[in-house]
Every structure is written in structure tokens, then in C-alpha cells.
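To keep things clear, I will list the structure first and then write my remarks on it.
Here the complex is missing one protein chain, while the rest keep their positions.
Note that the chains are named A, B and C in the order they appear, and that numbering of residues resets to 1 at the start of each chain.
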Amino acid sequence: MEAVKAYELQLELQQVRELRKTLELKMKELDYAEGIITGAKSERKIYRSFSDLLVEITKEEAIEHIERTRLAYKREIERLRGKEREIMEKLSKLRV
Amino acid sequence: MEAVKAYELQLELQQVRELRKTLELKMKELDYAEGIITGAKSERKIYRSFSDLLVEITKEEAIEHIERTRLAYKREIERLRGKEREIMEKLSKLRV
Amino acid sequence: MEAVKAYELQLELQQVRELRKTLELKMKELDYAEGIITGAKSERKIYRSFSDLLVEITKEEAIEHIERTRLAYKREIERLRGKEREIMEKLSKLRV
Partner (left out) sequence: MEAVKAYELQLELQQVRELRKTLELKMKELDYAEGIITGAKSERKIYRSFSDLLVEITKEEAIEHIERTRLAYKREIERLRGKEREIMEKLSKLRV
């Protein structure tokens, strides 16, 4: 019974970690995009994707979008880290 | 036997829910795109993705596409909600 | 033993079917793109995606790409249909 419980927790931990890493990667990509957009070179065209549509947006709209998304990602990553710690505690108790 | 059946139903319920949430998210994104496209700012270029190709479309084509897609999504989300109710009923009968 | 075998075949059948449906959907999207590209309206800009890059291509390049991809998809869909028939035969023998 405990082995099954531990296995389920391991699986959950793995899923939470993958989700967190995906968000961290997306955040890194947005940081990189911000660097390019605000960099020295003259204006670049920017598009934002919405489902299967790409809509042209301005530099200002892009930066605002990045900042807002970054905040949302940070909160979510923090929440996932908390969940990881929680699961690991449960796992360590099972193993005692 | 009943535990296995309940487990399978739980799994199916989860899949149907994820599919519904994905559609709801896509619908939200299209709503957002529509807001930007029809908003105050002067014309924006728009592309629509088809597999690995992006083809420029007009504002009118984009709006028509959004409206049609929204209708299709709404119908599908309704259908999935019905399926969720169905599965939950089966589950509650198993537990009685 | 036979139940396990049947279950594995069912799973394989499902995966092959999903793959085929994904290809059919992509082919439909390319057909649609071709309709738009070759349609009445004046020239539209077209991009093709390669991993994380989008590169502008001409109308002629797009049509050539669609035709070649369509042929490749058709062959693959045919192959998958054959595999589906094969698996279903195996399943029907197991059930006899």
C-alpha cells in the first residue's frame, strides 16, 4: 500500500516539476525576446499568437505583455515550488 | 472490479475535462485577439496558421474566422460538459 | 494472457488512429491554406515555420510545399490505415 502511495507521489512530483520547468523556459524566452525588442537595432515588427491567429502588436504592447506574463509565471512557479516541497515531505514521511 | 471501473471513469473524466479546458483557453485567446483586431489602433497585419504555413489574412477574414471558430468551440464545450455529467453520474452510482 | 494481448493491441490501435487523424487534420489545413493562397484576393505574404524560425516564402514555394507535403501525408495515411486493418484482424482472431 505504501509503495503504491510513494509511486503516485513520485509521479505527481515529476509532473509538477515538468510543469515548472516549462514555465521557467517560457519565462526565459520572454526575457530573451524583451532583450531583442528593447535592444539597439531599429524597430522590429512583432506579432503575438492567439490560438491559430498572429496579430501584429507594437513594441510597447509587447513589453507590457512580457511584464504581465512574467509576473503571472513567477507566481505560478512559486506555487509549484511549494507543491514540490509538500510532496517531498509526504514522501520522506512515507520512507521513515 | 468496481475499483477498476471507477478508476477508468476517473481517468476518462480527467481527459474530457482537460480537453474542455484547452478549448476554453483557445476561445479566450480568440476573444482577446478579436478585441485587439477591432480595437482603436490603426490596421494591424494578421496571419493565420495552417499546419506549418502562415498566410496573411484581412481583418474581415480574421473576424469571420473567430466567429465561426467560437461557435464550433461552444458546441464542443457543451458536448464535453454533457459527457462530464454523464461520467460523474456513473461514478456516483458505482459508489452507492 | 489473451486479455493483456488484446489490451495492448487496443492501445496500439488507438495510437495509430490518433496519428492518422492528426495527419488528416494537417492535410486539411494545408488544403485550406492552398485555397486561400490561390484564391481571388491580391497577393498575401506567406511564412513557413522551421522549428522556432519563420521564413517568408513566395506563393509558388508555398504551393510546391503543399503539393509535396500532401503526397507524403497521403502515403503515410495509407500506411497507417493498413496498420489499423492489421491490428483489427489480430484483435478479431483473439476474440474468436
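By our rule, contacts are C-beta pairs under 8 Å (C-beta built on N, C-alpha and C of every residue); 3 or more make two chains touch, one makes a residue touch a chain.
These numbers were taken from a predicted model, which means no experiment stands behind them.
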Chain not shown, its touching partners among those shown:
A, C
Which parts of subunit A are in contact with the chain that was left out?
26, 29-30, 32-33, 36-37, 41, 44-50, 54, 62, 65-66, 69
Where the missing chain touches subunit C, by residue
45, 47, 49-58
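Following the convention adopted for this analysis, only the chains that are shown with their structure count from here on.
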Overall pattern in which the protein chains touch one another (line/ring/star/complete/other)
line
Here subunit B maps onto subunit C under a C-alpha rotation whose angle in degrees, rounded to the nearest 5, is 90
Specify, for the interface formed by the sequence copies subunit A and subunit B, whether it is same or different in terms of residue numbers shared by both sides, with half as the dividing line.
different
In whole angstrom, the CA-centroid distance of subunit A from subunit B equals 22
When you check subunit C against every other chain, which residues touch at least two of them?
none
